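For subunit A:
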Amino acid sequence: MTEGVAVTPALEIEGVSLSFGGLRALTDVTFSVAEGSITSVIGPNGAGKTSLFNAISGFYKPDKGSIRFHGAAIDRLHAPERARLGLARTFQNIALFRGMTVLDNIKLGRHAHMRTGLIDALFYFGRARREEMALRAEVEQRIIDFLEIDHIRKASVAALPYGLRKRVELARALAMRPKILMLDEPVAGMNREETEDMARFILDVKEEWGTTILMVEHDMGMVMDISDHVVVLNFGQVIAQGLPAEVQRDSAVIDAYLGSGDVGDLRRRLTGAAA
Partner candidate 1 sequence: MRIGAARQTYAADEALFETTVQRAWFAGLLAALVAFPFMADAYWLYLACLVAINVASATGLNILTGYTGLVSLGQAAFMGIGAYTVAVLEIRFGTPFLLNLVAAGLLAAAGGILVGIPSLRVKGLYLAIATIAASFILHFVFANWTSVTNGVTGLSMPPARLFGVALDTSFRMYWLIVPVTVLMVMGAANLFRTRIGRAFIAIRDRDISAEVLGIPLLRYKLMSFALSSFYAGVAGGLWAYFFRVVTPESFPLVMSIFYLAAIIVGGMGTILGPILGAAFMTMVPEVLKLGVGWLSPWVPDAVALLSPVRTIVFGALIVGFLVFEPQGLAEIWRRVRRFFHLWPFKT
Partner candidate 2 sequence: MLVTRRTMLGLAMAAGAAMVAAPPAVAADDIVIGGSIPMTGVFAFAGVGIHAGIGDYVKIVNDAGGIKGRKIKYVYEDTGYKVDASVAAFQKLTSQEKPNFYYGDSTGFSKTINPELERNGNILMAGASFASELNDPQKYPYQFMAGPDYTAMFGVLLRYIQKTQPGAKVAFVHSDTEFGRDPIKPSTALAASLGLKVVETIVTPPGSVDVSTEVLKLRRADPDFTIFHGYVLAPIPEFITQARQMNMKSRFMGTFWSMDHSMVMKLGDVGEGFMGVMPYRYYYDTDPKAPMLAKIRQMRPEYQSTAYMQGFVTAMLFVEAAKRCVESGKELNGKNLKGCLNGIKDFDTGGLFGVPITVSGNSIPVGRVYRADMKAKTMVPVSDWIKAE
């Protein structure tokens, strides 16, 4: 639906290379994420997907290349500054803060957009109070209701089942008022039902909030179902990109999965998606 619209892409990755010691994690990766789209990055294990996410969110510094956010280069910005611009993300292995309740975890997402200073905080007067109240109201109305997690808002995240934790992480990312929402394997380890729920939430976020989504995912069925654009990484290089249907037919993609031994898995998933 966003193909062919002539606006500045939300995110442009241009010639990004990254290596650890002698090991090349990313080589000359180039693609862009169109405003309002769902773009998925797929590839076999170790293809560099999470490294790519880390480079985008500012945790790793690429050796070469540039990343532009709504047309402006963000290479020199540190991770927290990128977060403030509206680059929000979730983590592959769930990075919730175990010492906080669900509600506080979600509130934490808004951190960069709040102004409360240390003195305000100690006395909890004026701005601190107003900001916290406004945040609470917004979190309750826009996020907790939306993601259907009102029953656990006071629960400790450590006690939650896996699927719910993933949802809380999504909630926290939404609290960051994302312009681009980066989801690192949002449905990994979920059963069919949970996966469908999550897919629905992701689509809803795109529709209702107008948020651009960049996603890393293994579940081909879901990727093919909801993506507008798919990028395939292998050994740190982009080997194919395009519409889901185009990528599915790409011989380089099939070879990549063959080489990695995941071919049977891929077949199953591809046929599952086609069916």
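Quick note on selection: all candidates are chains of the complex that A comes from, given by their letters.
Here is the rule we use: a residue touches a chain if its C-beta (ideal position, glycine included) is under 8 Å from a C-beta of that chain, and two chains touch if they have at least 3 such contacts; residues count from 1.
Predicted, not measured: the structure shown is a model, and the values here were computed from it.
Colleague: Which touches subunit A in this complex, 1 or 2?
Modeller: Result for subunit A: touching candidate is 1.
Colleague: Given the complex with candidate 1, which residues does subunit A contribute to the contact?
Modeller: It is residues 57-59, 78-80, 83-84, 88-89, 91, 95, 97-100, 104, 107-112, 114, 116-118, 120-124, 128, 131-133, 136-137, 140, 154, 172, 176 of subunit A that touch candidate 1.
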